[in-house]
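Sharing a structure below in structure tokens format, with a few things to ask.
Only a single protein chain was left out; the remaining protein chains are all shown in position.
After this line comes chain A, so read on.
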Amino acid sequence: MLDLNKRWAGLAALASSGVLVLTACGGGSVGDETKANEEKIAEAGGTCGDFNIIVNPWVGFTADAYVVGAVAEEKLACNVTYLDLKEGGPSYQALKSGDGDVILEEWSHAEELKAAEDGGYAQDVGSPGNVGIIGWYVPQWLAEDHPDIMEWENLNDYADEFETSESDGKGQFLGSDPTFTQYDEAIVENLDLDYKVVFSGGETATVQAFKKAQENKEWLIGYFWEPQYIHAEVPMERVSLPPYEEGCDADKSAVACDYAETELKKVARTEFIESDSTAAALVQNFSWTNEDQNQVASYITSEGMSPEDAAARWIEENPDKVEAWLPQ
């Protein structure tokens, strides 16, 4: 037999804790906030409705997405949803299915973009203002101690120093995330460099490697890029490769030049951008600089703020820029 007293004691505890919580709860009412939200929508002029922002997994992108999202939520009363997706395939799939409205920082998925434009479901809607810089980087201490390392011609002299357990007796060149645009293996081969490309596998891994190399004065050369928040925290220098010329990267297996600087793109779902949603205008107007983005990113990473809080702080500090994005 179960002990009945025990059972009733349990019940009483449950019920009384429920009542306790009830009486402890004060605060506003759901009705009031609903009304406030309705007013905000009326005030915003024009309706926004659902606004689904795709977020690719790097902090700079998070900064783009949450700043645009916060503006849409606060000023336009949109119902913002963030979709966390890998770049390339999955992100375009979201545009195609209509689940996602916009990719705010598209680097280089030419093939997917072309397929989207041919298919008529998404299109390039200009630049977010950021310039994507990809290149070969070394930690700052290395650039200072061995200035001649900054020219690719001298890299072979130092190949031994970059040797690791992963590099088969050659110098190690640290490649990055499998999803990023990179053809370092071709560059190494075509410039006759005595290096082996080892892939870090992800942004986190690459960032950790550069951080550690700067702190412990370790030898490291690898693929890195801007805009990226870690530049503010871990100084690094870009090694010069043979300068990029139009078309020198046409044949990916014959590349022997530096990466091109790319104007990043905003890619939006066609139906969304042509709709009368106020968010469509916001997406088209949105533009800022690498510094702006790195600022928000460093709020998130160095100061440990949530993306929402970081975006809110930047918006508060930059009212003019935000004002310019709003639909007229």
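By our rule, a residue touches a chain if its C-beta (ideal position, glycine included) is under 8 Å from a C-beta of that chain, and two chains touch if they have at least 3 such contacts; residues count from 1.
What we mean here is this: contacts and distances are computed from a predicted model.
Peer 1: Missing chain's UniProt protein name, "CRISPR-associated endonuclease Cas1", "Exodeoxyribonuclease 7 small subunit", "ABC transporter permease subunit" or "Anaerobic dimethyl sulfoxide reductase subunit B (Iron-sulfur subunit)"?
Peer 2: Result for the unshown chain: "ABC transporter permease subunit".
Peer 1: Which is it among A:Phe199, A:Tyr259, A:Phe286 or A:Trp325 that touches the chain not included here?
Peer 2: A:Phe199
Peer 1: What does the interface between chain A and the hidden chain look like in terms of residue numbers?
Peer 2: 1-2, 6-7, 10-11, 14-15, 17-19, 21-22, 25-34, 37-38, 41, 57-59, 62, 77, 79, 83-90, 93-94, 96-97, 99-100, 109, 111-112, 115, 164-166, 174-175, 178-179, 182-183, 185-186, 197-209, 212, 216, 252, 300-301, 304, 307
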